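Before any comments, here is the structure.
The complex is shown incomplete by one protein chain, all other protein chains being positioned as in the whole.
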Amino acid sequence: MGFNIYDFSGMTHNMHLWFMERMSPTATTIVEWTVIGVSYMLFVALFGLFLVYAERKVCAAFQQRLGPMRVGLWGLLQTIADFVKLLMKELIMPKSADKFLYNLAPFIVMIATFLAMAVLPFAKGLQTLDFDIGIFYVTAVSSVGVIGILLAGWSSNNKYSLIGAMRSGAQILSYELSVSLSLVTIIILAGSMQLSVIVESQRDSWFLFKGHIPSLIAFVIFLIAGTAETNRGPFDLAEAESELTAGFHTEYSGIKFAFFFLAEYINMFIVAAMATTVFLGGWMPLHFGSIESFNHVMDFIPPLVWFFMKVCGVIFLIMWFKWTFPRLRVDQILTLEWKYLLPINLVNILLMCLVVLTKFHL
Amino acid sequence: MSETKEIIISSDKIHTDQYLVNMGPQHPSTHGVLRLLVRLEGEIVHHIQPHVGYIHSGIEKMCESLSYPQVIHLTDRMDYLSAHMNNEAVCLCVENALQVEVPDRVKYVRTIMDELTRLASHQLWWCVMGMDLGALTTFFYGLRDREHILDIFEETCGARMTLNYSVPGGVMFDIHPNFQKRVKAFITEFRKKLPEYDQLLTGNVIFQERTNDIGYLSLEDAIAWGVTGPSGRGSGFSCDVRKHNPYSAYPLVQFEEKLDTRGDSFARYRLRIEEMHESLHIIEQLIDNIPEGDYAVKMKGVVKLPEGEFYQRVESARGEFGVYIVSDGKKNPYRVKFRSPGFSNLFALNKMAAGHKIADLVAIMSTLDLVIPDIDR
Partner (left out) sequence: MTNEELQACLTGEFTNAEVKIGKQYVEILVQADELHDAAVKLSTLPLLSFDYLFCLSGVDYPEKIQIVYHLESTKHRHTVVLKVNTADRVDPVVDTVSDVWQTAKYHEREVYDLLGVKFNNHTDLRRLFLDDSWGFPLRKDYKDEVRIVER
């Protein structure tokens, strides 16, 4: 079917035609949806497991130990064993919990995660939805997850959960601003919100380099705010183990807990993928101006590998934060956003406008 | 139930906007079975009522039916992180009562063990302090170095935490032939590792923000509430028993009693780090000069104290530890009272943490370095 690791658009197109020849258009749509849905689920499960394993290994490296080593080679099967354990755990529900909302909450968090994944361009032609408002869609959809967290905190009928959920609400609503504004900076540079266009226009040079200082500032802010939005350390106030035992998911067990857990990791992936797409050229290889031979070698590495290499690099950075910094306090976290990041961001947008107006980036 | 009501309803009005949270007895940051009944308004802590007794084991009552050498074995179950200091307090009390002069070798060895115990305890405190603030990596850095001390303990007296090394009249065995060599190696190594602690945690902006000007305790309050140890010295309360009522080999060594008048969480943190430096300094002065001689004087098989009251104060890792023995001349004490540092330190918590956020309550609690069996006894 014309498989080409450098360009998937031919393959997907041929697949579509293959289905169309054999089925009615409605059936084709349904089959395609199913294929896409199943592959996303598989991806989330497998990549989630990989991320959990990676986190444990990275954490171990920072803490001068080995991490999981017993199950499988270098503990590779450890997370699978853990996942099986979580599946078999009893689901405990507090007697006085709001049953409907309590059960709904993990699904909302998961759904928000899946929705955001839909527009990510993994490689050329390997993108489910290619809106012209791609970035807007991601920021809009990723904030739905906070509803799930708030519901989880509220319906558990536990004070720790409630405090955690409220913290999370305040935090995510605030940092949403910074995430969006730092993306706006790049939208100004790119002149488009369509993710495929953004990636394509980074062919010769990534936006991180193209936009000069304003895009560097935007990248740093995006990383900080993105980490905060995923509720990861040092912004993990919503879970804050030493203060709130487990925050909003205190009362969840078994697979429902696993949903929150998995969603956190996949959210981290989404943040890293957005950072990659918008700032680091997505699946585009690294090119240095006129060094032809170097550029040529880089072109040999398939786009998918490029994409995941960059994503893993960003994820490693985010993990690095978590295992190095102490946790912020709730007022400090809001101070950081409203007093520092937001003003810097607004000024940064002006700077970027200047850069674009003076055609400094070309 | 009635108690809850009593706190919610103050004399004139019902606070409908405040609520109670039970932190503990099972909670990650109370480090044991301590229950804090916290009255909150949103995130702000208004009042903290500590509830203790979940691990009360009646050690004072048990001591009344045990002989003096047996009492020692119970003391290291109280504050298991400064086990040797507790052992030593009882031994010193018994020796003073019987007017037994222990050999110099014993004094030196006990003092070195004291300081090693203090180092181990402060290392664990540092691990946990970082963890309470969300910096989980500190835990492994601290434990990495603590392991060396515990290995030295194990080699000399067989136990790693609850040492039971002191006995009335001396120590149980002579030090291991490797002892001096290993302690010196440890000092050289830990001197290099200690700056890492500062690099990892002390200098961190977030850590500074979380501890500076948080949990202020004035000098007057520190004295009035009997807050001792590094926690008290962080408020400028000069309460080092090693300085004011020296025992064992402390009169022979040069060391500074570090004081800080800022009285906040950071001062208490800073002092413990500095105490580690001082402890290394003390051990360095002693380790090469351990005099030859007996490791214990011969005591009678049954230790009987003369009638009367005896009190011994020592500086444990958490503060002033005291043993008060009332003897009626029999082989069992008539009454034993342990003045544990944690007990007094804990109840000043409300003074320090009221008005701060929940996150600060946790941070302040870890700067107090509480060990729950020490409080409950």
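Which chain is which? They are A and B, in the order written, and residues in each are numbered from 1.
Heads up, the rule we're going with is that contacts are C-beta pairs under 8 Å (C-beta built on N, C-alpha and C of every residue); 3 or more make two chains touch, one makes a residue touch a chain.
Quantities reported herein were computed from a predicted structural model and do not represent experimental measurements.
K.L.:
The complex has one chain that is not drawn here; which of the drawn chains does it touch?
P.N.:
B
K.L.:
Per the definition of touch given earlier, which of B:Trp125, B:Tyr165, B:Tyr197 or B:Phe237 contacts the omitted chain?
P.N.:
B:Phe237
K.L.:
Among B:Tyr108, B:Tyr165 or B:Trp225, which one touches the chain that has been omitted from the display?
P.N.:
The single option touching the absent chain is B:Trp225.
K.L.:
Among B:Tyr108, B:Phe207 or B:Phe343, single out the residue that touches the unshown chain.
P.N.:
Considering the complete complex, B:Phe343 is the one touching the chain left out.
K.L.:
Footprint of the hidden chain on chain B, which residues?
P.N.:
Within chain B, the residues touching the omitted chain are 3, 52-53, 56, 58, 60-61, 96-97, 221, 223-226, 228, 237-239, 244, 308-311, 313, 320, 322, 324, 326, 334-335, 337, 339, 343-344, 347, 376.
Keep this in mind: only the chains that are shown with their structure count from here on.
K.L.:
Under the definition above, what is the set of chain B residues touching chain A in their complex?
P.N.:
Checking each residue of chain B against chain A gives 19, 21, 27-29, 43, 130-137, 139-141, 144, 200-201, 204, 206-207, 209-210, 357-360, 362.
K.L.:
Spell out the residues on chain A that touch chain B in their complex, using ranges where they run on.
P.N.:
Spelled out, the residues of chain A in touch with chain B are 59, 62-65, 159-160, 163, 167, 233-234, 236-237, 240-245, 323-332.
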